Structures are given as structure tokens and as C-alpha cells.
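One chain of protein is taken out of this complex; the other chains stay put.
Then we have chain A:
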Amino acid sequence: MYRTALSALLSHWRRHPMQLGSLLLGLALATALWSGVQAINAEARASYDRAAGVLAQDRLEQLVPTDGQRFSQEVYVALRRAGWDISPVLEGRWSRAGRSVRILGIEPLSLPAGAAPQPVAAGGDMAAFLSQPGQGFAAPQTVAALDGADGLPPLTAAPDMVPGMVLVDIGIAQGLLRAEGEVSRLLVAPAQPVGRTPLGEVAPGLSLRAPQAEADVANLTGSFHLNLTAFGFLSFAVGLFIVHSAIGLAFEQRRPMFRTLRALGLPLGALVAILAAEVLILALAAGLVGIGLGYGIAAALLPDVAATLRGLYGAALPGSLSLRPEWWLGGLGIAMLGAGVAAAQSLWRLWHLPLLAPAQPRAWARASARALARQGALAGGLAVVAVLAGLFGQGVAGGFVLLGALLLSAALALPGVLALILGAAERASRGALAQWFWADTRQQLPGLSLALMALLLALAANVGVGTMVASFRLTFTGWLDQRLSSEFYVTARNEAEAGRLHDWLEPRSDALLPIWKIEGPVRGRTAEVYGVADHPTYSENWPILTGTPDLWQSLARGEGAIVNEQLWRREGLRLGDSLTLPGGAERALVGVYSDYGNPRGQVIIGVEDLTALYPEVERLRYAIRIDPEKVPDLRRALVDEFGLPADNMIDQASVKRFSLQVFERTFAVTAALNVLTMGVAGFAMFTSLLTLATMRLPQLAPVWALGLTRGRLARLELVRALLLAALTMVLALPVGLVLAWALLSVVNVAAFGWRLPMHVFPADWLWLGALALAAAGLAAAWPALRLARMPPLRLLKVFADER
């Protein structure tokens, strides 16, 4: 009995392979995008966790300086002698001749148990590690990248090290970082001796910090991953629309079969159970395919994501993807859940289906005014949430609440708004055919509304993200022009060469501007401190956002400092505030400049001020002002006459090209996901129309019988789809613009630390509108063609059948 029932139910799929295909494909696509994004996130998270797990600082408390500056190791010794079981850490960035790496200096003897980094715990020569010239551990790719670098201790590859970091003894680190006798922070062992002197009495400048579950970089990149997740979820939601319509259709079409099976004695519970099992099996199959596709998507996108994360945040990601259960199990789970949600409504209806109810498949019943009103109220409520989040929301989370509520609200409001428009059009129209067209379109709304909502979401996301990216690009290129005003940049290989280079270049250029910097903690986080020369290049071009009128003079006098927008926003600084530089010197804040593409804080002071404060600063880089036409000659002369390697110089155009390349890669992922989302939405539309086309025959047959040709009807169907898509596009536009605003003014500020002016690009909308129409047209073409070629017999049968 059950076997018979099962084979009867499954025979449906044999006869409708297209339906089966769309169901599986929809679910697989939805799962693919979701699990692909999750795979990328999981990979990144694992990499951050590893970074956080270095020195077990995710488990250990730390003593950190309250002023954010490095402090004397005497403080460490004093604390040890006062009974504190602590271990010193010194970290900073080492760079020379264009190569740069993070140095992590540890003291292996005092490291708390289990805090020793893997390569140290794994073995090695302790004496070599402790004694000059020391020994460095680094990830294999970092060792390769630093191959031949002067001044570093011999490096040993350690696969478990975080890329971009070299682990050395603290004494070696002090030499490399020119921080003799200095310490960044202290790790606190979990079990402390009894009778310690209180911290405040020994080291009043330090405070105890709780274990950090996440590395700084995880905080920095959190918004980026949230971004990806949001996109993944959007795609999944869109995919669910497809699944919902496919399952709905399959249930509707099998109603006569259900009735027959029930009449033959199959218990209702058994029928529901068989159908539920069918959905689960389909979901499992589709989910597995989806995970496979997701892996492909993730593997294809990962290099771009890695490039973005490195470019924007300095976070290093491995180039390869591993199959982590956290995302593939999650992907499978969400596929099942999605299919379950999509099938729940149909199963519920089946459960309540009276045995003798007419088996006539009805196109989804026209949603009652009440249902529409309820949906409208929900949309209104969400809109209020969105407004509240926009007004009072904090940080990235607030931004995403705003985005989520906005998009959902818009999607939910769509059917109601479309119904109003179509109702108005119906009232305004003249002639029976026109009135029938509007009324019939409105009648179809409930069936199409899910697909249209999906389309709205995809279009709005496209408009929003597109506007953000384009605004960013416009601002970024303008900013590059300001920032890279010098024509040529050179880097000497060592201090002696730098001196000769300076003397050699002086007579051959209009101006020689030092680009010298140190790195150190400013307000508790690592920042770069640059020194600039007193030259019109800066006062005329530098992208100042706000500042005192005499800020460049103030810098030249060594009295003031300007900071980048990120630092300014993050610390809530105001002009005139006092800023503590690494080493303890204080400068008044006299200006703020924009600094896109840089996750870290940056401070600029006068170059004389820089060399006075930090006499050990590396003086290797110069920007050269020169007639652009003389650049090729200068380059040749530098190579041939001076003997500087070509790698050590770069012209303005190359820097710009490189910067834009980084920028494009940054948004390549976004663009790819955008296209995929549009694809999914188009597919949703297609399956919905296909579903409707089969069910609408009873409604079309009378119109056909009244004399409208099949071709005419098909054309009307096509026009209808295009019309609905166009209306949806028009409605998506404002939603997308609000989305863009939220991304630029809320999410970006929280995520990156800079605020961008919003530019609108109507030409892009036209293009997107055309794309939406094309998608709708393509989706409608096949059902319309089938209608045009439908044998008249089938239309006649509508009247002949006993329904």
C-alpha cells in the first residue's frame, strides 16, 4: 500500500522533470550561495582565531598601558619582583626596503604554560632563539616573502604561524623595532602567586585587560564578513522563493492524486509523512549539490576576498579553502530548513484538505484584502524599525538592522503597492480587454508576489551596492589624484644610499619631499606617524576634510598634528584636542584628512618634528616633484647613472593603477554576488510564471473562447511580465537609494571609518532596468511560447472536464 502510494506520488516527478529540475536547482542555488559565503567566512574566522590564539591571548588576561604607549621593561621587572607571574610581549612593524612584517617579540622562559606558539612549543634550538642574532619563526609564505631581507634574524618556516608575522625573542625584537628596553604589554598567567603587591602600587600606568576572544583584525573585518553573510542570506531567501513555488505547484497538481489515494484508504498521516519524507530527500539531494556548488563559488571568490582583506585590513588569509564541517553541515541544515519552511504551508493545507473537496487545481487563491492589509501592517512596522535603527542605531549592527528592516519592509509592502497601482490602472482603463488585462494581472499577483519580492530585493541590492561602489570609485579616484600629487617616488636601499640619493636628486628635481614614518601606538592602537615637508604640494593638494586655516604652518612649527578620518572618527577627536604620539610627546590636533583604503590610524606631523622626536626614523623614501615629461629620463638616469634598482622607484601613474586595482578587487566579490543574486531572482520569476501558466488555463480558456488568439494571449502574458518587472524596478529604485545611503553613511563609517559622499548614476539604473526587463522577458518567454503553441484541444478540455 505504502509502496504503491509512494510510487504514485513519485510518478509525478517523472512526468514533470522540469518541475523537479527547478525545485532541485532552486534549492541547490540557494544553498550554494549561502554555503559559499559561509565557507569563506569560516576560513577567515579560522585564520583570525589562529591570530588571536597566538600567545593564547584569547585565554589570558593582559596588562596593557593605559596611555597606549610602549613602556619600560623596568616595569615588567618591578612587577615580577612584586610577585606577578607575567610575561612581556613587544610587537611592532618592521620594514626595510619596501618589505614589511609584523614582529612579535616574546620571552619564552616566562610565557604562561600553553601560551608558547606552536613552532616554539614544537621544538628548536632555545640557545639560538635567545642569543644573537636570534631565530625567527614565520609562516612558510612569509619566510618566502622575506627571502633575502637584510637585518632580520635567520627565519624558520613554521606552518602554524599566522602569515605576515615573525616570532622572535623579545631581546631580538627590541633591536629590530629600535625599542631598546621597551615592552608593549604583559601576559598574565592564570594562576598567580599569593601575596602580590597590588598593581596600582607597582605599575600605576598599566591596567588589566580581560582575555580577547577575537584578534583586532577580527573586529576590523567583522563588518566585511557580516556584509558577505547578508548577501548570502539574501540569495538564500531569494532561492527559497523558487523552492516555495515549485513545491506549491507539485502539491497543487497532485491534489487529484491525493484525493484518490485517500479514497483508496491511505491514512492522512501516512500521506503527509510520505510527502514530508519526499521533501526532505529532495532537500538533502539539492543541499549536497548546493554545497558542492558553494565550494566552487567560495574557492573562486576566496583569492579576491583574501586580497580585499589583506588590502583593507592587513589580515592574512590562506589562499586555499578547506572543507570545514561548520559550513557544509550548516549549508545542509539550512537547505533542509528552507525546504521544510517552503513545504510547511502545502503540507498544512493537505492536512486540512477535506476528503471530498473538489480536486480542481486553483491558481493560488486571490489573497484576501485582509491578508494584504496584514502584510502591509508588518511592512509598516518594519519600516518604523528601519527608521529607528537609522536614527539611533550604533555601529555596524545598527546599520544592518536598518538594512534588513528596510529591505524586508519594502519586499512585504510590494504586493500591496502593486495591487493599488493595478487597481488604479483597472479603474482608469477603457475597454473590456484592457480591464480584463488589469484585473487578470491583479488576480495573478498573489502567485507572482514571491517572485516579484525576490526581484525587488535583488534589484534594490543592486541599486544600493552599485551606487555605493560607484560613489566610492568616484571619490577614491579623486582622492588618489590629491594624495598622489608627486610625480615620482623612490626608495633607497639603506641610509647611506639614501643620503647619496638625496644629494643626487636635489639638483635634478623641482622638490624632494621625504616620506618618512614610524609606527607605534596612538590611543592604544598601532598607527603610522608620517612627517611632511613644508611644501605647497601638501597645502595645495592634500585632501583635508576639516582643519584650522594655518594647519600646515602649525605642522612646520612642530606644534600640531593632523590625523586621518578613521582615527578621528574612531576616537571621537575634535580640533584642538591633545594627541599623545608614540614616546609620549603631545601635539594639538589641527586637521583631519581623508585616507581611504587604510584600516589603521595615521598621524602626520612636520618632518623636522618627526626627526626630532624619533631620530632613529628610517630615512629612505622620497617623493619627487618634477615635470611629468622628464619622469622617463629621470628614471633612466637613476638606473644607469645612480645605480638604483628599477624596483626601488615607481611613478605616479603606476601607483594609481595599483591602488585602483586593489579597489577593484575589493569590490569584485560584491559584484559577483550581485550578479548571482540577480540570476536567482530571474530564475524565481521563471518558475513562478511556469507554475502559473499551467494553472491559469481555466482562466485563459474562456478569454480564448471569446475570440482572443493564442498568440495574442501569449503576447499579453509577455507584456504582463514585463510590466510587473518594470513596476518592481521603479519601486526598487528608492529602496536601493536608501540602501546606498545606509551603506555609505552608516555601515561604511562603522566598518571602515570613513564617510563617503553619495553620487547617483541614473544611467546605471537604466541599464539595470533593462536587465530586469530582460530577465522578466526571458522568464516569461517560455511559458508564453508554450501558450502560443498550445493545441486548442487543451484549451477546449478546460470546458469538457468535469471540474
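Following the convention adopted for this analysis, a residue touches a chain if its C-beta (ideal position, glycine included) is under 8 Å from a C-beta of that chain, and two chains touch if they have at least 3 such contacts; residues count from 1.
Just so we're on the same page, contacts and distances are computed from a predicted model.
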| item | value |
| --- | --- |
| Chain not present in the shown complex, as UniProt names it (candidates "Secreted hydrolase", "Acyl-CoA reductase-like NAD-dependent aldehyde dehydrogenase", "LacI family transcriptional regulator" or "ABC transporter ATP-binding protein") | "Secreted hydrolase" |
| Touch criterion as defined above, residue of A:P17, A:P154, A:G195 or A:G707 at the omitted chain | A:G195 |
| Of A:P140, A:G171 or A:P303, the residue in touch with the unshown chain | A:G171 |
| Option from A:L109, A:A210, A:L391 or A:A496 whose C-beta touches the chain left out | A:L109 |
| Residue among A:R81, A:R500 or A:R789 that touches the chain left out of view | A:R81 |
| Chain A residues touching the omitted chain (full complex) | 73-74, 76-77, 80-83, 85, 107-111, 116, 120-127, 129-132, 169-172, 174, 180-181, 191-196 |
